[in-house]
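Dumping the structure here so I can ask a few things about it.
Only a single protein chain was left out; the remaining protein chains are all shown in position.
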Amino acid sequence: MSSAFGNCIKISIFGQSHSESIGVVIDGLKAGFKLDMDAISAFMKRRAPGQNAVSTPRAEADEPHIASGLVDGVTCGAPLCAIINNTNVRSKDYSKLKEVPRPAHSDFPAFVKHSGFNDIRGGGHFSARLTAPLCFAGAVCMQLLQEEGIYIGAHISSIKDVHDLPFDSVSVSKAELEKLKNAPMPLLNQETWALMEKTVLDAKAQGDSVGGIIECACIGLKPGIGEPMFDGIENRISQAIFAVPAVKGIEFGAGFKAAELFGSENNDSFYFDGGTVKTRTNNHGGILGGLSSGMPIIFRAAFKPTPSIAKEQDSVSLTAKKNEKLKIEGRHDPCVVLRAVPCVEAATAIAIYDLLLESRR
Amino acid sequence: MSSAFGNCIKISIFGQSHSESIGVVIDGLKAGFKLDMDAISAFMKRRAPGQNAVSTPRAEADEPHIASGLVDGVTCGAPLCAIINNTNVRSKDYSKLKEVPRPAHSDFPAFVKHSGFNDIRGGGHFSARLTAPLCFAGAVCMQLLQEEGIYIGAHISSIKDVHDLPFDSVSVSKAELEKLKNAPMPLLNQETWALMEKTVLDAKAQGDSVGGIIECACIGLKPGIGEPMFDGIENRISQAIFAVPAVKGIEFGAGFKAAELFGSENNDSFYFDGGTVKTRTNNHGGILGGLSSGMPIIFRAAFKPTPSIAKEQDSVSLTAKKNEKLKIEGRHDPCVVLRAVPCVEAATAIAIYDLLLESRR
Amino acid sequence: MSSAFGNCIKISIFGQSHSESIGVVIDGLKAGFKLDMDAISAFMKRRAPGQNAVSTPRAEADEPHIASGLVDGVTCGAPLCAIINNTNVRSKDYSKLKEVPRPAHSDFPAFVKHSGFNDIRGGGHFSARLTAPLCFAGAVCMQLLQEEGIYIGAHISSIKDVHDLPFDSVSVSKAELEKLKNAPMPLLNQETWALMEKTVLDAKAQGDSVGGIIECACIGLKPGIGEPMFDGIENRISQAIFAVPAVKGIEFGAGFKAAELFGSENNDSFYFDGGTVKTRTNNHGGILGGLSSGMPIIFRAAFKPTPSIAKEQDSVSLTAKKNEKLKIEGRHDPCVVLRAVPCVEAATAIAIYDLLLESRR
Partner (left out) sequence: MSSAFGNCIKISIFGQSHSESIGVVIDGLKAGFKLDMDAISAFMKRRAPGQNAVSTPRAEADEPHIASGLVDGVTCGAPLCAIINNTNVRSKDYSKLKEVPRPAHSDFPAFVKHSGFNDIRGGGHFSARLTAPLCFAGAVCMQLLQEEGIYIGAHISSIKDVHDLPFDSVSVSKAELEKLKNAPMPLLNQETWALMEKTVLDAKAQGDSVGGIIECACIGLKPGIGEPMFDGIENRISQAIFAVPAVKGIEFGAGFKAAELFGSENNDSFYFDGGTVKTRTNNHGGILGGLSSGMPIIFRAAFKPTPSIAKEQDSVSLTAKKNEKLKIEGRHDPCVVLRAVPCVEAATAIAIYDLLLESRR
């Protein structure tokens, strides 16, 4: 199986980069919720290509249309299906790929897994294009979460060695997340962008690419959400986040740094802030024993550099069974991090909303 | 829900630290497989407490007995249930904990989640003791994997700032993993232990604790195992690994470091080694597009320092609704990393075996 | 949740009777299978309305188009999504229904469940129209089953008190199932149709409707398929069959009649037919302990009469909170049994194929 997620809502994503359309079925949504389609479009536009110098020029409207699940814009309890047509498809760019797999891409294992019947065009079902329906589903969940006072926002923590400021993990607020969403770039410090952009464009000029880190916060979640062991918040966010292509690592709160601390440094002291239990620091990233503590949930996801680069690379010919040089043509982002920011938010929203529902039954 | 994992096998873990017993039901095992109970005992002993200076002196035999699923030591197709009795229970140590939650523990959110009905004794269902049945299930999966030429092994990558050598991610072999398992300590360089032990004991002497990192390898997995999007190898291993208490981060292959590389550095070139496609480097950690590439699967998991420390800490009284000092009594590992090594292997084995079965239908 | 089925394949059905479109996502199909789209169309045509005097004149082409999952007509391992547009929608017929629920319909409980936000037009997500994507999914599974020598066929066992011949539960063959599929009517004895048709048309003339029974056979399944307890063949077929609207009962083999037999009558003796174990009778309907015995699987499903009748009925006004008369306008089959035959085959195919895959891992 594969492209389905959720215990209480069930997200089923379909499509390939060059199939007629891509889309998502969301089963289990409550009835009576008015979707803000403008907000969804705005959200998805943050992911859409062709918007600035560091993104692929493939221009897709990426406008989802609703096949089912709404009556007069309001959920009716039936599965919500959104479809995005693939309009700007140039399949000829990919003709040779089935023979010569692109390094760091799914081409080779997908070829083996599907006995050569995988859809190689644009990466097929493994394409980052499939994050469009993921973002649709995430945008829906985000609206449902907002109704409950839960907000999610992410920013570029770093591109290569250029770093933005971190979230204040104790005090990150709704106002800051809103400001971030409306900012020109998803950065806490907008001035960082100049150097980030330069880093990306320099790499692109070299026929190369770069990666980066995205930091995400979720605020407003009451304590006690999440399930023990395999369905804790960390487990479920991780499962969702690794669905975003190019993610190679995730850490919550102090994360890998916690491994170098003393317990007395890492432990976050409890205190009463009025009637609310809080912690003075937030090394635990808002999650204890898999459950929300009431503090902001904070995590970072590491993205590898875009695998498709213009530079010639060493690969193999699967048919000729010999080594072969590969030069990738076509249009590719020299850095996926910018467009991945809403994808991280979306995956987080799906995981959190599903756990929130689970906590209610 | 919570304590269940798997699509093809279904692992259901039960028990609390101080309940009559803990255990696991494994549903979906094929019939006709002879379990090596000695090997299972040996594996579980690596997790058991009381074995050296850095572990808690709570001495549990942790001997699983088989309630069902075997006939003459051979699986019969019925769910395999293993039960471990809780014999060495000292509940009095925990009497005050429901009132004053331990920092960095699940106490507080579990209290809220379960409206105060959570079993606080020894951490209840959130206790690291629940990794015993996890290890049992993992040991079973590991034997089933070995039958297919798939081997899993882990070592302590670091304790605080003391580092072992890393796996050679390209060439790690069955022989090395076996050697590691039979070594005095789960380290590639045994000489590291002296300093690690000192680090732990020094912390303990201060009433403190330390964390660390575990690196795990899985070899022998053919290319093409794993499912796209939400059920890729990274997704499922992550979901399983975060079930091990104290894990706060995970990274595959180059992981967070990949975020700082150029694509041309991070991309692993393909080449033919005889008839087999391999990569010259393994920054992808054996996983591309969520699928196995045929190269060793390599990941690292970060463990925070043991939350239970002897030093006095700031906490709150949930009943008095005011701040309160907490001094934790009882027996606790000053560092969980050593005993967590088999847990990481076990969680990995469960995730990989489940995906292996899924690839067959 | 709702409209999802399957452990190894995952069928997710979406749409309402009057939404833009309806459809299905089938996740987990193996790659490399060439779909026979003509056969699928032919199969779905058997379900489509407007084909004879006993069916609703609502004429829908019901032509599925493939949004994803195929490359050159061959499955590529990505989820297969088929979409059927709702073209011939006359929503005005249903304007009053939200206020006055139709007896024997889902209107009332759906109203309560979804707090009045349910899509009442044409029955919304509860409409029998949703059997169109079910039939698509079933047709796909049927082709995959045929490749393995497994065939499914159903016939009208009865309409009201008019009975067709039963299957010979011991010897029903592929040839007979093929003959049945190509027959003018899904009957073992074509001559029964005249009386059945008269029964239906007489009822229709009275503004009334009738029900009936469908008998289904599945042959070619090897012994040992199915899972114990909750996932036996009876469990899974039942779960799938009750997704077809109007089904109120199901029985396997001798079914309810078995309750009146002695064990010595009901027990089916084993014997060797060449090297194959068979039973001389088939009261067990091909299923023992939830598992296939190798004998034909035989079951019958009872369909209630179409709830929508022209006769005036007693209902209530949910808004005025008083009793009220209801006269249903619009187009309705006076008997759903004829068009339900492929639906029963489809639901069976999905359940059997899923269990077949499960038996392989």
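A few comments on the model shown:
Order of writing sets the chain letters: A, B and C. Residues in each chain are counted from 1.
Everything that follows uses one rule, which is that contacts are C-beta pairs under 8 Å (C-beta built on N, C-alpha and C of every residue); 3 or more make two chains touch, one makes a residue touch a chain.
A quick note: this is a predicted structure, and the numbers were derived from the prediction, not measured.
Note on the undisplayed chain: of the listed residues C:M37, C:V74 or C:A104, the one touching it is C:A104.
The hidden chain makes contact, of the residues C:K198, C:R280 or C:K327, with C:R280.
Within the whole complex, the absent chain has one touching residue among B:P49, B:G69 or B:G211, and that is B:G69.
Of the candidate positions B:G28, B:P186 or B:P307, contact with the unshown chain belongs to B:G28. Touching the omitted chain from subunit B are residues 1-4, 8-10, 12-16, 19-23, 25, 27-28, 31-32, 65-71, 74-81, 83, 110, 113-119, 121, 124-125. By the touch criterion stated above, the residues of subunit A touching the omitted chain are 7-8, 28, 78, 228, 357-358, 360-361. Interface with the hidden chain, as seen from subunit C, comprises residues 1-5, 7, 13, 101, 103-114, 125-126, 130, 158, 160-161, 203, 206-213, 222-232, 234-236, 238-240, 242-243, 245, 247-256, 258-272, 275, 277, 279-280, 283-285, 288-294, 302-309, 311, 313-316, 318, 321-323, 358-359.
Please note the rule applied: only the chains that are shown with their structure count from here on.
Two copies of one sequence, subunit A and subunit C, touch each other mainly through matching residues, since over half of the numbers at the interface are common to both. Note: the chain lying farthest from subunit C is B, by mean C-alpha position.
Centroids built from CA atoms put subunit B at 26 Å from subunit A. Our note on geometry: subunit B versus subunit C, Cα centroid distance of 46 Å, whole angstroms. Between the Cα centres of subunit A and subunit C there is a gap of 39 Å. Residues of subunit A in contact with at least two other chains: 1-4, 13, 110, 113-114, 125.
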